[in-house]
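Input: a single structure, listed below in structure tokens.
Only one protein chain is missing from this complex, and each of the others stays in its spot.
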Amino acid sequence: MRTREQVLKDLQTRFKDDIVDLLDKSPKRVYMEIKPESIVRVGSYIFKDLEARFNIASGVDARSHIEILYHFSLEYINLLISLRVKLDRKKPVIDSLTTEFKAVNWIEREMSELLGIEFKGHPEMKRLLLPDEWPEGVYPLRTDYEEWDKNAIRDRGV
Amino acid sequence: MAKSVIPIGPWHPLQEEPEFFTLTVDGETVVDMDVSIGYNHRGIEKLSEMKSFDQATFVIERICGICSTSHPFAYTRAVEDVIPVEVPDRAKYIRTIIAETERIHSHLLWLGLAGHFLGYNTIYHWVWKLREEILDVCEILTGNRNNYAIFKPGGVRRDFNMDDIPLVLRKIDGIIPTVDRLKKAILDDPVLHARLKGIGILTKEEVIDYSALGPTARASGVAKDVRKDAPYGAYDRVDWDMIVTENGDVFDKVVVRVLETYESIKIVKTCIAELPGGEIDLNIKDIPPGEGIGAHEAPRGETFHYIRSDGTNRPARHKVRAPTFMNLPTYKATVIGETISYATIILAAIDPCYCCTERMAVRDVEGKRLFGGPDLVKLSQEKTARMKREMGMP
Partner (left out) sequence: MSFAVNAMLKSPWVFHLSTGSCNNCDIEILDCLTPRFDIERFGMLLVGSIKHADVLLVTGSCNRKSAGRLKTLYEQAPQPCVVVAIGECSLSRGLFIHSYNCPVPLDKIIPVSVYIPGCPPKPEAIIGGVVKLIQKVKGT
């Protein structure tokens, strides 16, 4: 099995044009920022060739841009690699990883409805959590989300 | 034969969480399946961003009532990863003890419900009675039956009252004979063997493809457990085994859960015996800007929390990933191709808190009753005897 250094070195040489920034935060955590268009290449390499387990992806609205962090754990070296991509906040679009492995299917659906990120090539993009009457184009996890429902009651009535 | 669509849910008699399944069946065989969730969506991630780091623990606790330590455990670890700090030893042990008692009661709860889905209600009542003892232990240790409110970033909120420890140990020792009996009743039962073996198989490759977690993965021979892979709390200081089986069917998932209950009992007892003294809390005041990730092996698999702090006293982003989120999509691999009668138990096998088959009487086309209750009992007794003979069991 590879060691931690070998894995990181391998990633750095193999994807030297794709990596924007690499933050070696602690022995167990590495944050790697890559270009959005490289996600399928890097993501599937880590998942398939490095035999990582896909933990989850977290979408973050960072006010100036939208970020997605794809978390992968490599159990054999006890390392958690988070791939970070930064997307344009006005029109966040990225390629879907679902074609590469199934584990991302649901989380991409979730991010698309809660944060409004478009995943190109996702096979079954439909709502996962929100109800059908939820208005299009309103994304609850965006920082500028405002209550749209005029009938909502927010006091306890006491 | 024409295909028909069978809806299950969103509310079923004993189902705890509302979920809506649509099974497309061809005769008896399930050919397609879809699931609609969101009946339980409460926007916790957004709510948590409205609370301070300390308050958020209470919201996080209420994500799931069964996992009311798992989420806070992962959350507090994520916050501690932002800073980063290590919590005091005594707090680590206390956290481990609570987390393992929770695992015992969660596995027992599932076993009981699984018994109920299979129409084995004896197991259901028996196990839930046993589970009350564990809830008593939780109440003695933390003050609450569920939603323990004992976790906080940097340590634990309350210490144990050491006078109660002998009573706790007595209670835990008291359940062991019953668990033994339970293990025999479940693992040696020919009916359960016949019903659960070889159905709903999830292969190793599928586990990896779906990144399935916890007992679901371990029953398929994928030896992954956060407690072993990335030890935290007191898990690297006590001696315990990871339970892994190879077949990936529903029966193996039962086996994994039953045997894990023993490991948890072992961990709790060792931790109580070795409980170190000292501080229980670091009194963290400020959380610096940064990112942190925390994970904990919940009864159903790894719980994963991601926190981003911007230097204020509230999380800027809090991502929560519960294990069922990864485990539930595996229904595509396990349910399709099986018959409807197996669908419920296969869905239940990943422990998504989904349950229930309805009791029924067999009727012929005119609606005349073919078998009544006493006939069914007689038939079932005969069948058990026959099967035992066939399987060569005493």
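Order of writing sets the chain letters: A and B. Residues in each chain are counted from 1.
We adopt the following convention: a contact is a pair of C-beta atoms (placed from the backbone, for glycine too) under 8 Å apart; a residue touches a chain by one contact, two chains touch by 3 or more.
Only a predicted model underlies this, so the values are computations on that prediction, with no experimental measurement involved.
Considering B:I8, B:M33 or B:V59, the position touching the chain not shown turns out to be B:V59 (whole complex). Note on the undisplayed chain: of the listed residues A:D24, A:D88 or A:D149, the one touching it is A:D149. Within the complete assembly, B:M50 is the residue of B:I6, B:M50, B:I176 or B:A223 that touches the hidden chain.
Residues 130-131, 133-134, 140, 145, 147, 149, 151-154, 156-157 of chain A touch the missing chain (whole complex, contact as defined above).
In the full complex, chain B makes contact with the omitted chain through residues 10-18, 38-44, 46-47, 50, 58-59, 62-66, 68, 109, 112, 124-126, 128-129, 132, 145-147, 353, 356, 358.
Here, only the chains that are shown with their structure count from here on.
Per-chain Cα centroids separate chain A from chain B by 26 Å. Those residues of chain A that touch chain B in the complex are listed here as 25-26, 28-29, 31, 51, 53-56, 58-61, 69, 71, 73, 75, 78, 80, 82, 101-103, 105-107, 127-131, 140-141, 145. Listed in rising order, the residues of chain B touching chain A in the complex are 37-38, 41, 43, 45-46, 81, 84, 208-211, 224, 229-230, 291, 293, 295, 302, 304, 306, 308, 316-317, 319, 321, 325-326, 328-329, 332.
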